[in-house]
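Structure below; questions to follow.
A protein chain is absent from this complex, but the other protein chains hold their places.
Let's look at subunit A:
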């Protein structure tokens, strides 16, 4: 039998740079209240969200990703041409094929890297990071660009008082590259498909084309509603706080990091109440800096962790070399947690 030469990768991988893009338009709760019967106080007390960013028609999934990627590449100090793979996690790019990753790869001037999209909801960044680490250690790419990007305003039912205020738009990107020391811990990840109804899209796309149009949901004006993200709030809250705290602890244990060793905690920015309760359940020490970007960015799904990471570093609340626990969780249900060294 012929002998196949194996690929040769780096000993370990690390995040080398991070970048973010937030759309120009800042949307306060007052704008949300134009379509739902609620109050600023109610929204803040249930979610901690005061403002979010909504993308303009020009701030496309591609455009936001290119902006965030440019910053991440500059932060990493590499040339775009060195990127061997581009992984994009999104649920709000509305053209099924080709993958938006290919267009982004082209626009950032990275030549002809491998490029593909993944669908892992709010856990997408952790899924992408795990793939990137594997590719670098295995040797199929030296540098991998991982992007989380969403235009969730396009998938928001503005007449649903339980979710209208939650979602925002934006892009976050990291460059992952080779390292002589381990700077990304083992990933604790998985899925719970038996809970797939807990967070979901209201109507599948093909219902508009081949389904019974008379069964599609209507808005208050009698117009057919575009699909939106809906969720069972209490069930999601319980799962996120109590089950995900266990996963976060497993990720710390797997990395051999105690809560005392930890500098930063960057959970998916779903809701401030989830973040607060997770911190309490995990019994994180006072010195751990907790990302609370949700207050001004809303829930941006796959983009939330890199966006929060970028803001903590930019504002000096966290610094390069800090040890951070990250955990993403969402529709699927899916989850991914790991410990990383901040770039």
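By definition in this document, contacts are C-beta pairs under 8 Å (C-beta built on N, C-alpha and C of every residue); 3 or more make two chains touch, one makes a residue touch a chain; residues count from 1.
To be clear about the criterion, contacts and distances are computed from a predicted model.
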Can you tell which of "Acyl carrier protein", "Putative ABC transport system permease protein", "Probable septum site-determining protein MinC" or "Iron-regulated ABC transporter membrane component SufB" UniProt lists for the chain that's not drawn? "Acyl carrier protein"
Who touches the missing chain here, A:50, A:216, A:235 or A:290? A:235
Touching the hidden chain in the complete assembly: which of A:69, A:231, A:277 or A:323 does that? A:277
It is residues of subunit A that touch the chain not shown, namely 45-46, 232-235, 237-238, 241-242, 273, 277
